[in-house]
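See below for the structure under consideration.
Note that one protein chain is taken out, while the other chains of the complex remain in position.
We call the chains A and B, going by the order they appear; numbering starts again at 1 in every chain.
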Amino acid sequence: MEPLIKTIDLKKYFKVNGGYLHAVDGVNIEIKKGQTLGVVGESGCGKSTLGRVVLRLLEATSGEVFFEGKDILKCDKTEMNKIRRQMQIIFQDPFSSLNPRMSVFELIAEPLVMNHVYKSNREMTEKILNLMETVGLAERFVNAYPHEMDGGRRQRVGVARALALNPQFIVCDEPVSALDVSIQAQILNLLMDLQEEMKFTYMFITHDLSVVKHISNEIAVMYLGQCVERAESRELFRNPLHPYTKALLSAIPVPRLIENHNRSILRGEVSDPINPKPGCRFASRCDYCKDNCLGQDIPLQDQGGGHFVACSLYQ
Amino acid sequence: MDEKLIVVKDLSVIYKTDEAIVHAVNKISFDIGRKETIGLVGETGAGKTTTALAILQLLPERTASITAGEIVYRGENLVTKSKEEMRRIRGAFISMIFQDPMTSLNPIVTVGEQIRESLEIHNHNNKNKNELEMRVDDLLELVGIQSRRKGEYPHQFSGGMKQRVVIAIALACDPELLIADEPTTALDVTIQAQVLALMAELKDKLNTSMIMITHDLGVVAQTCDKVAIVYAGEIIEKGTARDIFEGEKHHPYTIGLFGSIPDLEVEARRLNPIDGLMPDPTNLPPGCKFHPRCKSCMEICKTEHPALHSFGEHIIACHLYAKEV
Partner (left out) sequence: MNSMTEMNTISSIKKKYKKKSRFKEIWKRMKKNRIAMFGLAIFAVIVFCTLFADLIVPYKVSLEQNIGIRLQPPSGTHWFGTDVYGRDIFARIIHGTRNSLVMGIGAVFVGISLGGVFGAVAGYYGGRIDALVMRVMDTIMCIPFMLLALAIVAALGPGLVNVLIALMLSMVPYYTRVIRSAILTVIGQDFIEAAKACGTPDRFIIVKHILPNAIGPVIVQATMSVGSMIIWAAAMSFLGMGIQPPTPEWGSMLSEGKDYMLYAPHLVIFPGMAIVLTALSINLMGDGLRDALDPRLKD
């Protein structure tokens, strides 16, 4: 079956003082309809930029993005506006993603109004109240302002707004990172329930591996703009191959008393994303670094069963 | 020596705003011995940071006030101390690391200068300039930063390295107690692992006690000897790390907290979040503050504040455990 979203060699470079910042550097992903791709990585890996480039909120430097088989990067403005209704985004920060001067009603109404979805006010109001109910927002918040609500409720408004246009594909950019643990769980359950009911396709971007395992079918691990490993969710946790993935997994503080952690603490810092040299970008921090890791780029290779890894150890 | 380094007893703090009174901390009690780390665990608004600021007397003067309780350090009550006396204690005896390393450092002063400042203020031994410089170098090496970088500015360091500098400043004068307020929350998970490992190493080397404030139970499991779970300004469960992570009896909130965390080991379709939200601190419910959200709520919970029930060092404030003696 044709995947809903597919990217081919997607690149996004930013021009900065001193050269080009390789934010997204040749990423290939596929997401089938109704599934969730988890995109994991730490700050600076390019995952948020990837999400925005796929939605064309940022213009890609090169590469292709296919939505339902169509290359959206080649669409003109009118076509793009139509396609945009199918692709929405939920933001990370429930505080800055809502206009503080607009009430909940106005915030959810905006996509409906801007796309002339409803002819009558009555129909639109009905839709908005339905959306609020779907995301678990009590009716009494309909005229409330963002600063009057807590983070969890504001995030629910963000979800309602993303659902307003009945999209097929939603990019969730760290939607629960800014929330307390118990609220995180509520919002994650909501997102999963919605996916089951309405068959949404998600790109779930996060740095939190424990969250992503729960909600994703497939996970792509990103490091400095490149995808270094990609596998089905359970397989990645059971059998991580790339040294970075292993370090990432072992770095997660487990809420259990373990006498001997046996954790491989990663040394050093992330290298410079500006004008990176060819070769593995993780080499400077890798315990298994060999000569053939440097000098030329290492592509993603299939290790069988849909498990891809970009590492010279597995070539 | 079983003497406690610091004893907090029945501490209560309120914030007065134009509209209402916020009951941030309600009769919190705990103690820390030498070389011990206690974790203050809770969600946003539970009152953990307020407690930490109260210990250091750093609460905003206009709005906050300590209405009751005492904080006994070295035999003296910190609540009654004057500003000058507290100033001498801060940095030298009790130090604090704040949450966001991006804003904890002065952007226009070099990191070496910021460490030196702490040393100069508390220069009791009247060390001369060279000795202070050497100490700055030592401290930077101690936290894993090359000492030749001391002339650089904060923006030239990454998040993890900035936090190391903050730790260096906090430890500069060899304090007996270090209060760390969510020190790794703003950091990436691999950098968090580095910083936590560093803190564990330093704790051993320098015999420092620590109050670790966090909402992450994973961090607590890794670093703390004792744990206190804070909810709506009260400690609802307290004990050793073993009691909290491996004990059988728990406060319903603690069970809820553990249930909300997506567990890497367990395959669960849905998470078990706690319904509802933390209560409004200007309008706290009567009886047990957790009762509106508690699945095991009984009649008595709605009216009577639960007493502290002890099982050895493990203390739980819940009516469910009242029958057992």
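Assume a contact is a pair of C-beta atoms (placed from the backbone, for glycine too) under 8 Å apart; a residue touches a chain by one contact, two chains touch by 3 or more.
Remember, it's a predicted structure, so these values are computed and weren't measured experimentally.
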item	value
Residue touching the undisplayed chain, where the options are A:T7, A:Q88 or A:S312	A:Q88
Which of A:I8, A:C75 or A:L129 contacts the chain that the document leaves out	A:L129
Residue in contact with the excluded chain [from A:E30, A:E64 or A:E110]	A:E110
Selected residue (touches chain absent from view) among A:K119, A:R140 or A:R238	A:R140
Residues from subunit A at the interface with the omitted partner, ascending	52, 55, 57, 81, 84-85, 88-89, 91-93, 96-101, 103, 105, 110-111, 114-115, 122, 125-126, 129, 139-145, 148, 158, 161, 164-165
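The rule is short, and it goes like this: only the chains that are shown with their structure count from here on.
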item	value
Subunit B - residues contacting subunit A, complex	43-44, 158-161, 188-194, 196-197, 215-222, 241-242, 245-246, 256-264, 268-274, 277
Subunit A - residues contacting subunit B, complex	42-43, 150-152, 180-186, 188-189, 192, 207-211, 213-214, 237, 247-248, 250-258, 261, 263, 265-267, 269-270
